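These notes are about the structure you will find just below.
Presenting subunit A:
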Amino acid sequence: MIRQILGKGRRAPLSVASENDGLQEDVGRTQPSATDALPLIRLQQLTKRFGWIPALQDVSCELHGGQIVAILGANGSGKSTLLKLCAGLLRPSEGNIQVAGWQLPKEAAQVRAHIGYAGHEIFLDESFTIQENLSFFAHCYGSAGKLRVDHSLGRLGLAKFAELAVRQLSRGRQQLVDIARATLHGPELLLLDEPLNHLDVVAEDVVVQMMKDARDSGSLILWVTHESSRVAAIADRVLLLHAGRLVVDEAGQVAETDWPATLKATLCQEMMNRSA
Partner candidate 1 sequence: MRPFILLFLGWLCIWPVSAQEDADLIEIVVAENDLSIFHEALAETDWGLTLTQDGQFTVFAPTDEAFARAFERLETTKEDFFAHPDRLASLLSFHVVAGAMSLEELRGETSVMPYRRSSLVIDRQDDELLLNREARVLQGDLAASNGWLHIVDTVLLAPGEFAIEIADNLSFLVLGLAVVALLVSGYLSSLFWRWRLVNREIALLRSRIKEAARNDQSFRS
Partner candidate 2 sequence: MKRSERMKAQSPPLREHGLTWLAIVVLGVGFAMALFYAETDQQGHVQRLFYIHMPSFFGALLAFSITVYASLRYLRSRDVKWDRLAVVGVEVGLLLALINLVTGAIWARPIWATWWNWDPRLTWDAIMILTYAAYGVLRGAIENVETRRRFAAVYGILAIFTAIMTLIIIRIRPDTMHPAVIGPSAQEARGSFDASPTMQITLLVNLLGWALLLPIVLMRWRYRLQQMSERLEQLRQQWFEA
(Lines give C-alpha, C1' and ligand atoms only; values in the text may rest on other atoms or scores of the structure.)
Protein backbone atom coordinates (compact mmCIF):
# COMPACT_ATOMS: atom_id res chain seq x y z
CA MET A 1 0.00 0.00 0.00
CA ILE A 2 1.51 3.30 -0.98
CA ARG A 3 2.36 5.36 2.06
CA GLN A 4 1.21 8.74 0.84
CA ILE A 5 1.04 11.89 2.94
CA LEU A 6 -2.12 13.62 1.75
CA GLY A 7 -1.25 17.26 1.15
CA LYS A 8 -4.62 18.76 2.20
CA GLY A 9 -5.55 20.50 5.50
CA ARG A 10 -3.59 21.05 8.66
CA ARG A 11 -4.12 17.57 10.08
CA ALA A 12 -2.61 15.27 7.49
CA PRO A 13 -4.13 11.88 8.40
CA LEU A 14 -1.30 9.40 8.18
CA SER A 15 -2.03 6.08 6.60
CA VAL A 16 -1.51 3.45 9.26
CA ALA A 17 0.94 0.63 8.62
CA SER A 18 -1.51 -2.23 8.33
CA GLU A 19 -0.93 -5.72 9.58
CA ASN A 20 0.39 -7.31 6.44
CA ASP A 21 2.38 -4.30 5.46
CA GLY A 22 5.59 -5.81 6.70
CA LEU A 23 6.12 -8.09 3.78
CA GLN A 24 5.43 -5.83 0.82
CA GLU A 25 7.51 -3.08 2.36
CA ASP A 26 10.56 -3.91 0.27
CA VAL A 27 8.70 -4.30 -2.95
CA GLY A 28 9.56 -1.21 -5.00
CA ARG A 29 7.03 1.59 -4.56
CA THR A 30 6.68 4.96 -6.15
CA GLN A 31 8.75 7.66 -4.54
CA PRO A 32 6.27 10.26 -3.13
CA SER A 33 7.05 13.58 -4.81
CA ALA A 34 8.75 15.68 -2.13
CA THR A 35 7.66 19.11 -3.35
CA ASP A 36 3.86 19.28 -3.17
CA ALA A 37 3.23 17.01 -0.13
CA LEU A 38 2.85 18.54 3.37
CA PRO A 39 6.31 18.42 5.04
CA LEU A 40 6.64 15.55 7.48
CA ILE A 41 8.51 17.74 10.00
CA ARG A 42 8.18 21.52 10.28
CA LEU A 43 10.34 23.34 12.83
CA GLN A 44 9.55 26.99 13.53
CA GLN A 45 12.02 29.06 15.61
CA LEU A 46 12.64 25.99 17.79
CA THR A 47 14.56 26.87 20.97
CA LYS A 48 15.39 24.58 23.85
CA ARG A 49 17.13 25.71 27.05
CA PHE A 50 18.42 23.39 29.78
CA GLY A 51 18.36 25.71 32.82
CA TRP A 52 19.77 28.79 31.10
CA ILE A 53 22.10 27.11 28.63
CA PRO A 54 20.49 27.31 25.19
CA ALA A 55 20.94 23.87 23.64
CA LEU A 56 19.08 24.87 20.47
CA GLN A 57 18.47 28.42 19.20
CA ASP A 58 15.66 29.22 16.73
CA VAL A 59 16.16 26.28 14.40
CA SER A 60 13.56 26.30 11.66
CA CYS A 61 13.34 24.11 8.58
CA GLU A 62 10.98 21.78 6.77
CA LEU A 63 11.75 18.16 5.97
CA HIS A 64 9.77 15.98 3.62
CA GLY A 65 9.30 12.23 3.67
CA GLY A 66 11.35 9.90 1.54
CA GLN A 67 14.83 11.22 2.24
CA ILE A 68 17.78 10.64 4.59
CA VAL A 69 18.77 13.81 6.43
CA ALA A 70 22.18 13.80 8.10
CA ILE A 71 22.67 16.02 11.14
CA LEU A 72 26.29 16.96 11.68
CA GLY A 73 27.92 19.07 14.33
CA ALA A 74 30.45 19.16 17.11
CA ASN A 75 29.73 17.63 20.50
CA GLY A 76 27.17 19.59 22.47
CA SER A 77 25.90 21.44 19.42
CA GLY A 78 22.36 20.18 20.12
CA LYS A 79 22.12 17.27 17.71
CA SER A 80 20.70 14.78 20.21
CA THR A 81 18.45 17.47 21.67
CA LEU A 82 16.94 18.11 18.26
CA LEU A 83 16.32 14.40 17.85
CA LYS A 84 14.71 14.05 21.29
CA LEU A 85 12.50 17.05 20.54
CA CYS A 86 11.32 15.43 17.30
CA ALA A 87 10.65 12.19 19.19
CA GLY A 88 8.47 14.05 21.71
CA LEU A 89 10.72 13.16 24.67
CA LEU A 90 11.48 16.85 25.38
CA ARG A 91 9.21 19.87 25.38
CA PRO A 92 10.56 22.89 23.39
CA SER A 93 11.13 26.09 25.40
CA GLU A 94 10.01 28.27 22.47
CA GLY A 95 8.79 27.76 18.94
CA ASN A 96 6.98 24.62 17.84
CA ILE A 97 7.46 21.34 16.04
CA GLN A 98 4.92 19.81 13.75
CA VAL A 99 5.21 16.17 12.75
CA ALA A 100 2.75 15.39 9.94
CA GLY A 101 0.64 18.35 11.00
CA TRP A 102 0.36 17.34 14.66
CA GLN A 103 1.67 19.89 17.15
CA LEU A 104 4.21 17.75 18.96
CA PRO A 105 4.28 18.37 22.66
CA LYS A 106 0.48 18.41 23.07
CA GLU A 107 -0.76 16.07 20.36
CA ALA A 108 2.11 13.61 20.65
CA ALA A 109 -0.28 10.75 21.33
CA GLN A 110 -1.51 10.63 17.72
CA VAL A 111 1.94 10.70 16.20
CA ARG A 112 3.84 8.34 18.51
CA ALA A 113 2.76 5.30 16.52
CA HIS A 114 4.61 6.68 13.47
CA ILE A 115 7.90 7.61 15.14
CA GLY A 116 10.86 5.29 15.76
CA TYR A 117 13.66 6.56 18.00
CA ALA A 118 16.97 4.82 18.76
CA GLY A 119 19.16 6.91 21.05
CA HIS A 120 22.42 6.51 22.92
CA GLU A 121 20.98 4.48 25.82
CA ILE A 122 19.70 1.06 24.92
CA PHE A 123 15.96 1.07 25.63
CA LEU A 124 15.85 -2.65 26.29
CA ASP A 125 15.54 -4.75 29.40
CA GLU A 126 18.63 -6.83 30.13
CA SER A 127 16.83 -9.59 31.97
CA PHE A 128 14.51 -10.31 29.04
CA THR A 129 15.50 -12.08 25.82
CA ILE A 130 15.53 -10.24 22.50
CA GLN A 131 12.39 -12.08 21.42
CA GLU A 132 10.47 -10.99 24.52
CA ASN A 133 11.66 -7.38 24.30
CA LEU A 134 10.67 -7.02 20.69
CA SER A 135 7.35 -8.82 21.03
CA PHE A 136 6.51 -6.53 23.95
CA PHE A 137 7.13 -3.48 21.77
CA ALA A 138 5.32 -5.12 18.87
CA HIS A 139 2.29 -5.45 21.11
CA CYS A 140 2.73 -1.84 22.25
CA TYR A 141 2.64 -0.57 18.69
CA GLY A 142 -0.35 -2.71 17.98
CA SER A 143 1.26 -4.46 15.01
CA ALA A 144 1.43 -7.66 16.95
CA GLY A 145 2.51 -10.97 15.62
CA LYS A 146 5.66 -13.00 15.65
CA LEU A 147 5.79 -12.33 11.91
CA ARG A 148 6.91 -8.73 12.28
CA VAL A 149 9.46 -9.50 14.96
CA ASP A 150 11.07 -12.30 12.95
CA HIS A 151 11.06 -10.14 9.84
CA SER A 152 12.81 -7.19 11.46
CA LEU A 153 15.28 -9.50 13.28
CA GLY A 154 16.03 -11.30 10.03
CA ARG A 155 16.51 -8.01 8.22
CA LEU A 156 19.22 -7.00 10.73
CA GLY A 157 20.80 -10.47 10.86
CA LEU A 158 19.91 -11.15 14.48
CA ALA A 159 17.66 -14.16 13.90
CA LYS A 160 20.00 -16.62 15.57
CA PHE A 161 20.40 -14.51 18.71
CA ALA A 162 16.66 -14.27 19.33
CA GLU A 163 16.70 -16.48 22.43
CA LEU A 164 19.70 -14.81 24.09
CA ALA A 165 19.11 -12.42 26.98
CA VAL A 166 20.01 -8.84 26.09
CA ARG A 167 22.55 -8.87 28.93
CA GLN A 168 24.63 -11.50 27.15
CA LEU A 169 24.95 -9.51 23.92
CA SER A 170 27.83 -7.24 22.97
CA ARG A 171 27.24 -3.48 22.94
CA GLY A 172 27.14 -3.39 19.15
CA ARG A 173 24.61 -6.17 18.90
CA GLN A 174 22.50 -4.54 21.61
CA GLN A 175 22.51 -1.39 19.50
CA LEU A 176 21.32 -3.41 16.52
CA VAL A 177 18.46 -4.82 18.57
CA ASP A 178 17.61 -1.29 19.68
CA ILE A 179 17.47 -0.20 16.03
CA ALA A 180 15.28 -3.23 15.31
CA ARG A 181 13.00 -2.06 18.11
CA ALA A 182 12.81 1.43 16.58
CA THR A 183 12.00 0.16 13.08
CA LEU A 184 9.71 -2.67 14.21
CA HIS A 185 6.46 -0.88 13.35
CA GLY A 186 7.63 0.66 10.08
CA PRO A 187 7.61 4.27 11.28
CA GLU A 188 7.19 7.19 8.89
CA LEU A 189 9.73 9.18 10.90
CA LEU A 190 12.91 7.32 11.94
CA LEU A 191 15.24 9.07 14.36
CA LEU A 192 18.68 7.46 14.72
CA ASP A 193 21.30 8.90 17.08
CA GLU A 194 24.70 7.69 15.88
CA PRO A 195 23.45 4.22 14.90
CA LEU A 196 26.77 3.19 13.35
CA ASN A 197 28.83 3.89 16.43
CA HIS A 198 29.65 0.51 17.88
CA LEU A 199 28.96 -1.56 14.83
CA ASP A 200 31.43 -3.60 12.81
CA VAL A 201 31.68 -3.11 9.07
CA VAL A 202 29.15 -5.81 8.20
CA ALA A 203 26.55 -4.46 10.60
CA GLU A 204 27.14 -0.91 9.31
CA ASP A 205 26.26 -1.91 5.78
CA VAL A 206 23.14 -3.73 7.02
CA VAL A 207 21.96 -0.60 8.86
CA VAL A 208 22.75 1.68 5.91
CA GLN A 209 20.87 -0.65 3.59
CA MET A 210 17.96 -0.68 6.01
CA MET A 211 17.97 3.16 6.07
CA LYS A 212 17.95 3.25 2.29
CA ASP A 213 15.05 0.76 2.14
CA ALA A 214 13.10 2.90 4.61
CA ARG A 215 13.83 6.00 2.52
CA ASP A 216 12.63 4.23 -0.63
CA SER A 217 9.42 3.29 1.15
CA GLY A 218 8.76 6.99 1.79
CA SER A 219 9.76 7.50 5.40
CA LEU A 220 12.05 10.30 6.62
CA ILE A 221 15.25 9.33 8.45
CA LEU A 222 17.01 11.85 10.71
CA TRP A 223 20.50 10.51 11.12
CA VAL A 224 22.84 12.07 13.68
CA THR A 225 26.42 11.14 12.91
CA HIS A 226 30.05 12.13 13.26
CA GLU A 227 31.59 10.49 10.17
CA SER A 228 31.08 13.29 7.70
CA SER A 229 32.94 11.11 5.18
CA ARG A 230 30.00 8.69 4.78
CA VAL A 231 27.43 11.49 4.80
CA ALA A 232 27.94 12.50 1.20
CA ALA A 233 27.41 8.93 0.00
CA ILE A 234 24.21 8.27 1.90
CA ALA A 235 22.41 11.45 2.88
CA ASP A 236 20.08 13.37 0.54
CA ARG A 237 20.33 16.45 2.68
CA VAL A 238 22.63 17.82 5.40
CA LEU A 239 21.88 19.95 8.47
CA LEU A 240 24.95 21.43 10.09
CA LEU A 241 24.47 22.44 13.73
CA HIS A 242 26.95 24.64 15.51
CA ALA A 243 26.36 25.70 19.13
CA GLY A 244 22.63 25.13 18.75
CA ARG A 245 22.20 27.13 15.55
CA LEU A 246 21.40 25.73 12.13
CA VAL A 247 24.36 26.59 9.93
CA VAL A 248 23.79 24.84 6.59
CA ASP A 249 20.29 24.34 5.36
CA GLU A 250 18.65 23.07 2.18
CA ALA A 251 21.16 21.48 -0.10
CA GLY A 252 24.28 23.53 0.55
CA GLN A 253 22.89 27.04 1.24
CA VAL A 254 25.05 28.58 3.92
CA ALA A 255 23.59 30.74 6.65
CA GLU A 256 26.03 32.72 8.78
CA THR A 257 28.82 30.51 10.10
CA ASP A 258 32.18 30.34 11.75
CA TRP A 259 32.14 26.54 11.34
CA PRO A 260 35.61 25.59 10.12
CA ALA A 261 35.42 26.59 6.50
CA THR A 262 37.37 23.60 5.23
CA LEU A 263 34.98 20.89 6.42
CA LYS A 264 31.94 22.85 5.33
CA ALA A 265 33.33 23.65 1.93
CA THR A 266 34.37 20.09 1.16
CA LEU A 267 31.01 18.84 2.40
CA CYS A 268 28.97 21.26 0.32
CA GLN A 269 31.18 20.62 -2.68
CA GLU A 270 30.51 16.90 -2.47
CA MET A 271 26.79 17.57 -2.09
CA MET A 272 26.87 19.81 -5.17
CA ASN A 273 28.61 17.41 -7.52
CA ARG A 274 26.58 14.44 -6.23
CA SER A 275 23.24 16.08 -6.90
CA ALA A 276 24.31 17.72 -10.14
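With respect to how the candidates were assembled, all candidates are chains of the complex that A comes from, given by their letters.
Miscellaneous remarks
FYI, a contact is a pair of C-beta atoms (placed from the backbone, for glycine too) under 8 Å apart; a residue touches a chain by one contact, two chains touch by 3 or more; residues count from 1.
It should be emphasised that the depicted structure is a prediction, and the values quoted were computed from it without experimental measurement.
Candidate 2 is the partner touching subunit A in this complex, chosen from 1 or 2. Residues 50-53 of subunit A are the ones touching candidate 2 in the complex.
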